[in-house]
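Below is the structure I would like to discuss, written out as structure tokens.
Of the protein chains in this complex, one is absent; all others appear in place.
Up next is subunit A:
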Amino acid sequence: MAVCVRQSRKSIINHVKAKMGLLGLTCLSSSMPSLNNDHRTLSAASLAKDLRNQNSVLENKPILYRTRRFDSTKPHQRSGVQSNVANSQFLDFPGGKVAFTSEMRFISESPKERIPCYRVLDDDGQLIEGGINVGKEIAVKMYSDMATLQTMDTIFYDAQRQGRISFYLTTIGEEAINIASAAALTIDDFVVPQYREPGVLLWRGFTLEQFANQCFSNRGDDCRGRQMPIHYGSKKLNYLTVASTIASQLPHAVGVAYSLKMDGKDACAVTYFGDGGSSEGDFHAALNFAAVTEAPVLFICRNNGWAISTPTSDQFRSDGIVVRGEAYGVRSIRVDGNDTLALYSAVRTAREMAICEQRPILIEAMTYRVGHHSTSDDSTKYRPVDEIELWRSARDPITRFRKWIESNGWWSSEAESELRSNVRKQLLDAIQVAERTEKPPLVDMFTDVYDAVPSNLSEQEKWLRETIKIHPQDYPSDFPL
């Protein structure tokens, strides 16, 4: 069910789309959320004084000259410099006109106020005035999937602790980011994840059995036993296989968006990363590229405060990730990552902007990593336990959303206990079955390195089989050959 306010926006977009064609749209800035233009500047005279007391806000930024680089995939003449008007207060530098000023001002390294965070549900799950609505069906599915994700995390984490799987990584505290963003996308939007976004797969229909199979690396695993647990991937659901490398997926997302752009598809690429991942070189390059190539990609940053043991204060000194968008020429927004409705509407809007205007959008979702980084980590060693507890209970996104759907009469405690027990039972069954399922056969070690198995790998496989035959006691007996 569509959202009231959004419908009008959507119909404007559809109307304009129909008139102008997908790529020929001008910026619909009047109907979009306002862009935050605050800047603090320092004058030379006040350098010696305390930075926080001296500020003059620059109201109007100089207008940057910008050409639309790709009118189409057909070749065209490169447009020349548009204006030759000589103006003594401006100069045509490469890249555009820049106004002069005789006052020496350094732009401050930090704003007086941080960029505010978009939220529509308050801590008690009450809609703030002026907020938006979603329909019952989507709301209930969002809630159920969040609760399922939370249960799945708990049970798989315990399975790791019991030694049944070797590794696991939870999404506790970030369920809203996973599910709400997934709900706001279509199945055609290609997802390029980091590793803390299994909820997107869950929303799209990845079954609990499939999750279990991947974690147990058995024959039913889509990855054929080749990757660690939680490295899910599904071509069918347009979700790229998780790679352990941090932020390397960001340029991939730009490539995916480039591919979608070439094909003129009504879809965008969506990629996730954390506050830590934003320090990688690939982050910088990907954002820059996306802006230059005008690629329809959503960059969703899960700023959860911690990169294993590194807090954000040691990760960067900027005002989070959202301010970096402007530095690359990318439109950005900061959202309360634990507010399901705010995320849903922000991602929905961002998606439309990305596709209609063929531009990247950066969304910084503020949240907290309630769980440890992974099963190899004990976060109580580097952060206070009461801080973790606060975010786990009082600020839990699932509870907050539950209050809202209950206030609408769409949920009840009976439904809750039924859901939880069903999911729990399903998961325990899935784990039992996955544990007993056969492991992938030996031949899977050598296939898919290339499209066809080359001779050297066939030889290596033969050699390995011979070795196993000669020394069967040195190899696991339950391993299928």
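Simple rule for what comes next: contacts are C-beta pairs under 8 Å (C-beta built on N, C-alpha and C of every residue); 3 or more make two chains touch, one makes a residue touch a chain; residues count from 1.
Just so we're on the same page, contacts and distances are computed from a predicted model.
> Just to verify: the chain that's not displayed, which of "DNA-directed RNA polymerase III subunit RPC3", "Nicastrin", "RalBP1-associated Eps domain-containing protein 2 isoform X3" or "pyruvate dehydrogenase (acetyl-transferring)" does UniProt list as its protein name?
Hidden chain identified via UniProt as "pyruvate dehydrogenase (acetyl-transferring)".
> Which of these, A:L250, A:V270, A:I300 or A:V423, touches the one chain of the complex that we don't see?
A:L250
> Tell me which residue among A:C223, A:V330, A:L343 or A:C356 touches the hidden chain in the full complex.
A:C223
> So one chain is hidden, and I want to know which residue out of A:S108, A:T241 or A:T437 touches that hidden chain in the complete assembly.
Checking the options A:S108, A:T241 or A:T437, the one contacting the hidden chain is A:T241.
> For subunit A, which residues reach the chain that was dropped from this view?
So the residues of subunit A touching the unseen chain are 69-70, 72-76, 78, 190, 192, 221-224, 226-227, 231, 233-235, 240-241, 243-245, 248-256, 258-263, 269, 281-282, 284-286, 288-289, 292-293, 447-451, 454-456.
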